[in-house]
Each structure stands twice: as C-alpha cells, then as structure tokens.
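Let me begin by handing over the structure; questions about it come next.
For this view, one protein chain was removed and the others were kept in their places.
Order of writing sets the chain letters: A and B. Residues in each chain are counted from 1.
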Amino acid sequence: MTALQRRATAVTRIGFPPWAQSASGVLLLLAAFEVVPQAGIVPTAYLPPLHQVLAALADEAGRPVFWFSLYETLRGWAIGLAIAATAAIATGLLIGTVPLLRTATHSTIEFLRPIPSVALIPLAVLLYGADLRSKLLLIVYASFWQVLIQVLYGVQDVDPVARDTARSYRFSRWGRIRHVVWPTALPYVMTGLRLASAVALVLAVTSELIIGAPGLGQQIALAQSGGAVPDLYALVVVTGLVGIAINVLVRWAERRLLSWHPSVRGEVAA
Amino acid sequence: MNRVPRRLAATLALPSLLVAFWWWASAGSTSFYLPPLRQILAVFPQVWTVDRFETDVLPSLARLAAGYLLAAVVGIGIGVVIGRSRVVRGIAEPGLEFFRAIPPPVLVPILMLFAGIGDQMKIIVIATGALWPILLNTVEGVRAADSVLIDTARSFRIGGLRRLRHLTLPAAGPQIFAGLRQAVSIAIILMVISEMFAANEGLGFAIIQFQRSFAVPEMWSGTILLGLIGFGLAWAFRLVERRVLFWYFGMRAAARDH
Partner (left out) sequence: MLEIEHLRKVYDGHGRSVEALRDLTFRVGAGELVCLVGPSGCGKTTLLRCLAGLLEPTSGRTLLEGQPVTGPPERMAVVLQEYGRSLFPWMTVAANVELPLREKKLPKARRRELVTKALTEVGLADAGTAYPWQLSGGMQQRVAIARAVAYEPHVLLMDEPFAAVDAQTRADLEDLVRRIWKDLGVTILFVTHDIDEAVYLAQRVVILSNSPTVVQEDLTVDLPAERDQLSTRSDPRFTKLRGHVYEQIQKAKAGT
C-alpha cells in the first residue's frame, strides 16, 4: 500500500485525523493532571492539581528571579553548545580526513565517550564553584561527544567517487573539505547539533540543580528544599517546555539549512 | 600472525600516550585540584578496598541494574502497544514529546516527594530517565516494521503472540537496541546524580563526600572508577548486542560485500 492509500484508509475508516489525535492526547493529559489529585488517587501533597500548578506558573512569571534564571539557563546552554560544536566540528573534520589520526584516536574516543559527564561534577565544583564556568565544563564535555561522533560518521559517508574526482582535479585539502566533505557531513552535523542541544539543556539544568549555579535547576532545588510543591511542578513544566522549544527550533533550522539536500539522512545511533 | 599485535598496538597507542602524558604533566603538580597521576593511582587501592566495594559500589550497581531492567520491561512493553496502532501513537505523541523533553535529573526532586530518599527512589529515578530512549525507540522500531514482512505474516495468518515473538519484536530489534544503548548512559548518570543529591551510601555519594572534604586524590580515583565502569558497561553491552542482533550485522555485512 502506498502512503497515500494507507492514510486514506485511516481517515475514512476512523474519521480521526492526526491533528484531532494530538489534541485529544493533550486534553487527556491535562484532564488527568487535574482529576487524579482531586480524586485523591494521589495525595495533593505529592501531585498538586493542574490549576494549582498553573497558578504557581503565573506567579513565577511575575517574578524577576524566574526570568533571570531562565536567562541564565539559556545562556549557559547557548555558550556551551557553541563551544562544543566548534571544537567538535574542527576536531571531527581533522580526524576524519586524516586516516592516521582516525585509527589512532578511535580507541580513545570509544573509551572517553561513555564516561558520564556527571563524573566531572566534583571537579567542576572544586575548580569553579557554583558558577557559569562549572556549568560550561559539563555542558561542553557532554555536547562535544554528541557532535564529534556525528561529524565522524558524516566524514566517513563521503562518496568515494566524489572524493576521487576532487583529487583528480587537484583540489587542495581545504578545497576538498569545503566542496566535498562538508556538504556530505552537514546533515550529520545537524543531527549532532540536535542531539547535543538536548544534552546541553540536560547538563545545564542538572549542574544548576546539583551545584547550585544560577538557573532554572537552582530554582527547582530551592523550591524542593522550601517545600513549595506547586512551584516545583511549575518549574519542571517550564523546563519541559524549554526542551520542546529548543527541539522545535533546531528542527526548523535543520529544515532550512538542509532544504537543498536531496536525501534524508537517518539519525545514526550515537 | 603479525596482524593481531599490530592492531593491538594501534589501539593502545594513543591511550598509553595520553596516560603517559598525564603522568608526566602532572608529576610536578602542586595544584590542589589536579594532583599528580602517580598520587591518584597510589591512593586507588587504599580507597577502593573490597569493603568499600561492598558497601558503596555494589549497591550502586545493583540499583542501576534494577532501574535499567524496570525501564527496559516497561519501555518495550508500552512501546510495542503504542507502536502498533497509529491512533494510539497520535494520541500519545504530545505527552511523550513533553515528558521526554524534561531533563531526567530534574525529576529527582519530584520523585523524592513520592518515594523518599531510599533505594526505591533511586531505582525509580534511574528507571524514569532510562525509560524514554527505550520507549521512543521501541515505538519507532515497531512502527517502521517492513511492510512486506507484515503482509507476508498476514497472508499466512500469523497473528497474536506468535506474530509478536517472531515478527514485531525481532524486526524492531535493532532500533530497540539503539534505545537500550542510550539508556545505559542515562542510567549511569542518574545513578550517580540520585546519590549525589540525596544518599548515605553509593559510588556517587562517596565521590561527593571526597569532594566536600577536599580529599582530592580520592575524589579523582572515584571519577576514574566511574569512567572505568561506564566503559566496561558500554563494552559489555556491545558484546550482548553483537550476539542478539547477529542476523542484523550479518545482513549489513552481506549487503556491503555485494
């Protein structure tokens, strides 16, 4: 069955188009959030009803410290991501195009990759305290690997025919990178950036939570220790929304930048 | 006969160089925060005794295993249900997108409300974080099952449990394993975080204690141990994956050779 036929069958059979499905999903979720605590299934001390969380959210929006924290989180995220991306793209292009470096660094990369970034938390605290730089240390470390792996995959994917053609026309190494390697690697780089942007947010908030650097995570820790449960939930919801917004933004950028690209690059598992 | 030693040498070359470099660069270090590698390694056996392994490391790993298994069972189970039905997928999608956008460590304070600060809380934290890549990848793997295989199964009237066992799960296998692999890293991270945030034993707890009491070489030894554990688990995972998905790797190799 072609995709058209399958979609047609779904619509005519159920009369439940995709936008209605999403809408009902959202409504179901919100309803559950309101009803479950009200009905006493879960104590309101653990799960406040939706309207309380929304009220707390409105409250937060009126407080300057909230906006400041949001700004701090996004600032750390953006700077960390930028540093990591630049370093990873440069390193990846270098390693990828020099076969000797590739084999030499393979095992090191495989060893360092799975080291959890949280292992660096104590070090970050010692070095920089509860400060933007300790956040950046963690964000850059974690995001770097995401982008690097994808860049390496991208460089590997270069069409040998294209590469040989460039060589036979005596392109310089820089010329080859610019005209052959980079366009091939670009979709992978975008995938890496998408993955890294999610990871960077996680590390930003986590480091704020644990280390106490200013940001949303720190606010969450404060809400928790102060017993302000609706506030806690409100901040968590905000974090989720920020995550969604970042995802949407990156996907939009991906589509814009790659609109010329003929193929659809699947995400290679990191 | 010459190939094996040469490949081994290539593999170990850079790491050995890096370690040697670390040793040499830090040898004369008087920095408080970056002690000589020699000191860290000397401290290693003193800190990580069999006793400490039992009281700190093993409980951490046990919680990690419990949380991971819970996430795997729930993730694959729910993932299959959601993946099979287009309508269920459409309804569940907004909720899934939202929950997966929440950084898992942020859920620790919330889960502490429900589950206190004991083992249960940590296991649930690990499970909640590890769940998402498994769940989402399972949904994707089930959804994207080859239509030709599905038609073949339908034409032979293969349904129900048999279809689940012989078609749905194996077909989604590679994608599920991708999710399981991502979940390993997340589980380790959450294991450490849950212990750094609220605990009285465990590997993460020990490392944080060292940091708080400024026992820096000990802290570094803990970090190294954590790195080794992460590396070891990733390596073990790859072994399991190679065995379970032998057919997938075989297929890809066959396609490459043609």
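The working rule: a residue touches a chain if its C-beta (ideal position, glycine included) is under 8 Å from a C-beta of that chain, and two chains touch if they have at least 3 such contacts.
It should be emphasised that the depicted structure is a prediction, and the values quoted were computed from it without experimental measurement.
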Of B:F98, B:F114, B:F231 or B:Y248, which residue touches the hidden chain?
B:Y248
Touching the hidden chain, out of B:V125, B:L167 or B:A187, is B:L167
Name every residue on chain B in touch with the hidden partner chain.
146, 148-149, 151-152, 154-159, 162, 166-167, 170, 173, 247-248, 250-251, 254-255
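The definition used in the following text is that only the chains that are shown with their structure count from here on.
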Distance between the centres, which are taken as Cα means, of chain B and chain A, whole angstrom
18
Chain B - residues contacting chain A, complex
10-15, 18, 33, 86-87, 89-95, 97-99, 101-110, 112-114, 147, 178, 181-182, 184-185, 188-189, 192-193, 196-197, 204, 207-208, 210-211, 214, 216, 219-220, 222-223, 226-227, 230-231, 233-234
With touch defined as at the start, can you tell me which chain A residues reach chain B in the complex?
1, 10, 14, 16, 18, 21-22, 24-26, 28-29, 45-46, 103-108, 110-123, 125-127, 198, 201-202, 205-206, 209-210, 217, 220-221, 223-224, 229, 232-233, 236, 239-244, 247, 269-270
